[in-house]
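Presented below is the structure to which this report refers.
== chain A ==
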Amino acid sequence: KDIKIGLVVKSLGNGFFEAANKGAQEAAKELGGVEVIYTGPTSTTAEGQIEVINSLIAQGVDAIAISANDPDAVVPALKKAKQRGIKVISWDSGVNKDGRILQLNPSSNELIGKMCLTLVKDHLEGGKGDFAILSATTTSTNQNIWIGEMKKQLKDFPGLNLVTTVYGDDLSDKSYREAEGLLKSNPNVKVIVAPTTVGVLAASKVVEDKGLVGKVYVTGLGLPSEMAGAIKSGATKEFAIWNPIDLGYSATQIAYRLVKDEATGKPGTEIEAGRMGKIKVDENGEAAMADPFVYNASNIDQFSKVF
Partner candidate 1 sequence: MSTVVSSPAEKRVIPDRLGTPFKRIMSSWEVLLFGVAVLIFIFNSLASPYFLDAWNLSDATFNFTEKAMIAFAMALLVISGEIDLSVAAIIALASTAMGAAAQAGVGAPGLVAIGVGVGLLCGMFNGFLVSVMKLPSIVVTIGTMSLFRGISYIVLGDQAYGNYPEDFAFFGQGYVVWVFSFEFVLFIVLAILFAILLHATNFGRQIYTIGNNDFAARFSGIPVERVKFILFMLTGMMSGIAAVCLTSRLGSTRPSIAQGWELEVVTMVVLGGVSILGGSGKIGGVVIAAFVMGLVTFGLGLLNVPGIVMSIFIGLLLIITIAIPIIARRIKTMSSK
Partner candidate 2 sequence: MNNALQHPVASVATNDVPAILEMRGISQIFPGVKALDNVSIALYPGKVTALIGENGAGKSTLVKILTGIYRPNEGEILVDGKPTTFANAQAAIDAGVTAIHQETVLFDELTVAENIFLGHAPRTRFRTIDWKLMNSRAKALLTSLESNIDPTIRLKDLSIAQRHLVAISRALSIEARIVIMDEPTAALSRKEIDDLFRIVEGLKAQGKAILFISHKFDELYEIADNFAVFRDGRAVGHGNLKATPQDEIVRMMVGRDVENAFPKIDVAIGGPVLEVEKYCHQTEFRNISLTLRKGEILGIYGLIGAGRSELCQSLFGITKPLSGKLTLDGREISINSPLDAIRAGIVYVPEERGRHGLALPMPIYQNMTLPSLGRTSRKGFLKAANEFALARKYAERLDLRAAALSVPVGTLSGGNQQKVVIGKWLATMPKVIILDEPTKGIDIGSKAAVHGFISELAAEGLSIIMISSELPEIIGMSDRVLVMKEGLSAGLFDRKDLTPETLVRAATGNA
């Protein structure tokens, strides 16, 4: 009988997660005897994810790998899964400790925060000046963590001045308006950094539309396929993202090993993850995959075809 792994994402219809699914399917094929059920709610709500988790539990899957909409709210449902013998890990957007065995971070949060600040610095002339953050919803776990990290590490980047943080709710029109308003009320802002694709895209559209290309830059975390246009227009010079395909791949690999009892996922242990090599679990039960990778005009065409 096949091993069934439920890959639960924040919401369906998001390029990032579609790419992660690609990786998961790749891992499934590689491992053999694994069926990956790619699923998620219609909109990014915890209630929707709980319904999805319940139906996975009912189907008796062997493992659930979830990118959560809310780190706390899904915990009761995941605990129930655990009681029924299902191995639960979280990836990308994490779940509180008692809801999962381990959390697979796309990269370490610290590194991501640092990467964002580095991107900002690289876009600023002389590495000094004002910048602002355009985030997703006010409740997105990982965005909030990264913003927290950026604020924490700001002292290591002496010339940078964070003016404000605004929220576009991952909606194109709202992000657009927020970015527009932000530039209006803070004309000194030279860089907008958005740790979410919708945000980077909308902000670069604003820069383009306002004829600010070359004066204001947009950067952040986004998928190459979605960001290609912004790079071409010049609103964005470079941006970063880890590889979501690898993320889905690793999550599936880890879930498989846990189901097969080839790993425990206990803090301090290591887990075999196919082509990604060994992944280490730290004392918080978190694991980091790899550094974010920087994309710019030189490599965008190559990667925008992939994810």
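The candidate set was assembled so that all candidates are chains of the complex that A comes from, given by their letters.
Here is the rule we use: contacts are C-beta pairs under 8 Å (C-beta built on N, C-alpha and C of every residue); 3 or more make two chains touch, one makes a residue touch a chain; residues count from 1.
Predicted model, so just to flag it, every value in this text is computed and none were measured.
Student: Can you pick out the candidate among 1 or 2 that touches chain A in this complex?
Tutor: It is candidate 1 that touches chain A.
Student: Which part of chain A faces candidate 1 closely enough to touch in the complex?
Tutor: The contact residues of chain A facing candidate 1 are 12-13, 37, 39-43, 45-48, 50-52, 54-55, 57-60, 70, 72-73, 75-76, 80, 137-139, 144, 167.
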